[in-house]
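Missing here: one protein chain of the complex. Every other protein chain is in place.
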Amino acid sequence: MTRQRVAAAFALVGLGLLSWGSYLGLWVAPPDRYMGDVQRIMYVHVPTAWLALVVFTLAFVYALLFLIRRTWRWDALHEATLEIGVLYTALLCIQGALWGKPTWGVYWAWDPRLTTVAVMLLSFAGILSLRHFLDDPLRRASWSATATILASANVPVVYYSVRWWNSLHQLQSTPKTVNSAMVEPLRINAFGLLALTIALIMIRSWIAEARRRRDLAPPLPEIEA
Amino acid sequence: MNLQPIIRADGLCRRQGLRWVLVHLNFELQTGESLLLAGGNGAGKSTLLRLLSTLTPPSQGELELFGTSVKVNRRPQRNRIGLLGHTNQLYPELTPSDHLQLWSRLAGMELPKGLLDRVELADRAHDPARTFSAGMCKRLALARLMLLNPDLILLDEPFGQLDAQGVSLMQEAVEGWRDQGKTVVLATHLIERGKPLCDRALLLAHGRLKWTGPAAELSASMVAGADS
Amino acid sequence: MNLQPIIRADGLCRRQGLRWVLVHLNFELQTGESLLLAGGNGAGKSTLLRLLSTLTPPSQGELELFGTSVKVNRRPQRNRIGLLGHTNQLYPELTPSDHLQLWSRLAGMELPKGLLDRVELADRAHDPARTFSAGMCKRLALARLMLLNPDLILLDEPFGQLDAQGVSLMQEAVEGWRDQGKTVVLATHLIERGKPLCDRALLLAHGRLKWTGPAAELSASMVAGADS
Amino acid sequence: MMALLHKEFLLAWRGRARVAASLTFAAATLLMFSFSAGADGRLLQRLAPGFLWLAILLASTLTLQASFDAETQDGALDGLILSASAASIFYAKALTNWLFLAALGFVLLPLIAALFDAQLGALDRLMSVLLLGTAGLAAPGTLYAALAGRSRAAGLMLPLLYFPLVIPALVSSVKASELAFFGDPMNQWGGWMSLLLAFCLIFWSLCGALSTAILEDG
Partner (left out) sequence: MMALLHKEFLLAWRGRARVAASLTFAAATLLMFSFSAGADGRLLQRLAPGFLWLAILLASTLTLQASFDAETQDGALDGLILSASAASIFYAKALTNWLFLAALGFVLLPLIAALFDAQLGALDRLMSVLLLGTAGLAAPGTLYAALAGRSRAAGLMLPLLYFPLVIPALVSSVKASELAFFGDPMNQWGGWMSLLLAFCLIFWSLCGALSTAILEDG
């Protein structure tokens, strides 16, 4: 019971902070000098980006822990972080594309950060789909953990190589010093999303664990001679 | 020969997909004993043999082979196990002599002469395995076990697809292993053929252990009755 | 029942790769007769059955089924032939009820009730075939033949992988077909099981016809002797 | 024929995760293309129609092969050949593959538009190119998949036979898509489409006729 309370508390705090931050971002903060109101997407975009990275980092950690410890808890958390991470990166790409159209004039640019996000999305979506095609729970857990480790090890290399690949075609404006009226909603939203993410990971990993328990604990322990 | 159990299953369970295929198996097998696995279609014989080969891990419960749990490092156990399952573990493009060479090199042993003669494949030694008939593939797979001579030998329907000569070859091989003190586990529906080769029998039905005892006491009616 | 031969082989030869697998076979089978194919491993039984199913064409010689050569249009013949070979002809992802539905629709017939019950797969009617054990797949393949009820039924090692119940199911099926005047050709190494089901026997060795006569006269020693 | 179609849809439905995976595969190929072409946005935009069709082509090899894998794995095709005519087996499979490929193309369109900043100029034209072009791929592809699936090196044989054969379909689809994407000042679209249509007509009938030779013999 207490676990559920903690998750609910995190979810409530997260939602509360998110709505407060979004209120500040949408109505209180001043519009951007160059981009105008469109720039307000930033208040969700940047927290989504940060959290996506955090969640994938966690996925890597959980995958490693599973391979070392071989306990199902880490697999449940691994599954949860994989799925939430893929969700966030997908959202990130959609938000970014919606923002990119008015600011850059294109939905997508082959800029290192964006490209890395796309590669991450594909890599981890592939791992989710791999999990789907493996019936045996142990195989699923250890093979997908392997794939997660490989994919995570790859992300920095991708970033580095794409940045270099593309060094001549910088499209993105360098992050300008954001004015303090903008910092506050950003920070609030980031913490809100963090709390919500913690709640989501908890809940999703319970689901995974419950499924595994349903799948794995013998429902028929009739002891016979 | 020591009397340490070579196989010890304690609450052994295995789940495949959504189904519990093996449920709470408890049994032991001493080194040098040979075991007959009986049971109807879908009873779980093949699944149990794969568990014993360490190729699939138990979903629950404990399985010890050669005195150590299969959850620990399986490499040393694996070198002592030979499996002849539903598949023959052959490379379609390789010839019998390629296969024998590969297996003996992998095991780091000399290739004994006349092995292909024994399984009556000598005249086809240089044809790729994909051109072989079902029984010829099985014979080649048998040659592998004869070559490697592992300590624990797992046979899934060893008499299937073999002609009369092949069957007696298989029977001789099993008897030879028993004489050498090897442990043989044999799953078959032809229990009349299996009984003389085994000391003990284990009857499975729907993944549960229904009966275990001396092989000679197992009868066809018991197998037929176990399912219902 | 007419006395036209349902199968007539005249100098039938088949070459696989570089090897003549069947050499100058001459035999006839009357409608309603059933034939036991015997022979050692690699004798050519499976190859002959595939020829009889029209799935592989003869390399030389003449093969007539239902009175017409297989070189002419094979479509009408094919609808009257059922083959249960080394493969079970199942789709791994489809369930037994999917399979039955497909087969009955293809043949344009009603799906009789209780078919899955007869092969004891009713409780697994909605599991994909890839999760089935070897014997369960074979049972489903048998259900196909029971459903289609073709005029010429070709069985390659029908008793393999089946448990005792499955074997008697298969025996009953064959007897049922014989009572209906269907023609059954059955290749097996378990000749004691095959003999009571067949009128005539045909002994192959290295692709040649060694002997043909009443099934009851075939003995294990003849089969063993034919090879050498 | 209806029974066969029903079976194909059933197989697709039971393997629907595979369908989703092949979509991701196509997206991955698009990404790979842009990496090997370089980061120049203008260039990428220009190459977009070609990439669209290459992605479809590559995804089609995989799905074509998978569709015959299911048949040959346990010899199911033997049973089919005994109870249905080669042409009906062929057309049922070709039709399903066509629908699948066309659907794949429709899903890739917005992706292409976003990734390569290609305006989806004349959408109706694009749609018809997709429909016709994938039809041009499906018929020879299915036939060759049947042939390759029963030869020894299935994975390799299929593209080997199939790629050279569909070059006309590919070229005219790419050209017609280019005209639909970037405008058609010289009114050539109709010409390419007729070529495509001719290709489809020829190969849907020819492959149907030849399917007998491939599925019934041997």
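A, B, C and D are the chain letters, set down in written order, and residue numbers restart from 1 in every chain.
The working rule: a residue touches a chain if its C-beta (ideal position, glycine included) is under 8 Å from a C-beta of that chain, and two chains touch if they have at least 3 such contacts.
Not measured: the values here are computed from a predicted model.
**Q** Among the chains present in the display, which ones are touched by the chain that isn't there?
**A** A, B, D
**Q** Taking the entire complex into account, which one of B:R14, B:R144 or B:R208 touches the absent chain?
**A** Of the listed residues, the one touching the omitted chain is B:R144.
**Q** Please identify, in ascending order, the residues of subunit A that touch the omitted chain?
**A** Counting only subunit A, the missing chain is touched by 67, 119, 122-123, 126-127, 129-130, 133-136, 138-139, 142-143, 145-147, 149-151, 153-154, 157-158, 160-162, 164-165.
**Q** Of the residues in subunit B, which ones touch the absent chain?
**A** Where subunit B meets the chain not shown: residues 53-57, 74-75, 78-79, 81-83, 85-94, 98, 102-103, 105-107, 128-129, 137, 144, 148.
**Q** So which bits of subunit D touch the chain we can't see?
**A** Spelled out for subunit D, the touching residues are 15, 17-18, 21-22, 24-25, 28-29, 31-33, 35-38, 43, 47, 49-51, 53-54, 57-58, 62, 65-66, 69, 152-153, 155-157, 159-160, 163-164, 167, 170-171, 174.
In this section, only the chains that are shown with their structure count from here on.
**Q** Considering A-D alongside A-B, which chain pair is linked by more C-beta pairs in contact?
**A** When A-D is set beside A-B, the one with more contacts is A-D.
**Q** Can you compute the centre-to-centre distance for subunit A and subunit B, using the mean CA position of each chain? Integer Å is fine.
**A** Once rounded, the distance between the two centres reads 48 Å.
**Q** From the C-alpha centre of subunit A to that of subunit D, how far is it in Å?
**A** Whole-Å distance between the two chain centres: 34.
**Q** If I count partner chains per residue in subunit B, which residues reach a count of at least 2?
**A** Within subunit B, residues 16-17 contact more than one other chain.
**Q** Where in subunit A do residues touch two or more of the other chains?
**A** Where subunit A is concerned, no single residue meets two or more other chains.
**Q** Quick one: label the inter-chain contact graph as line, ring, star, complete or other.
**A** Per interface graph, the chains form a ring.
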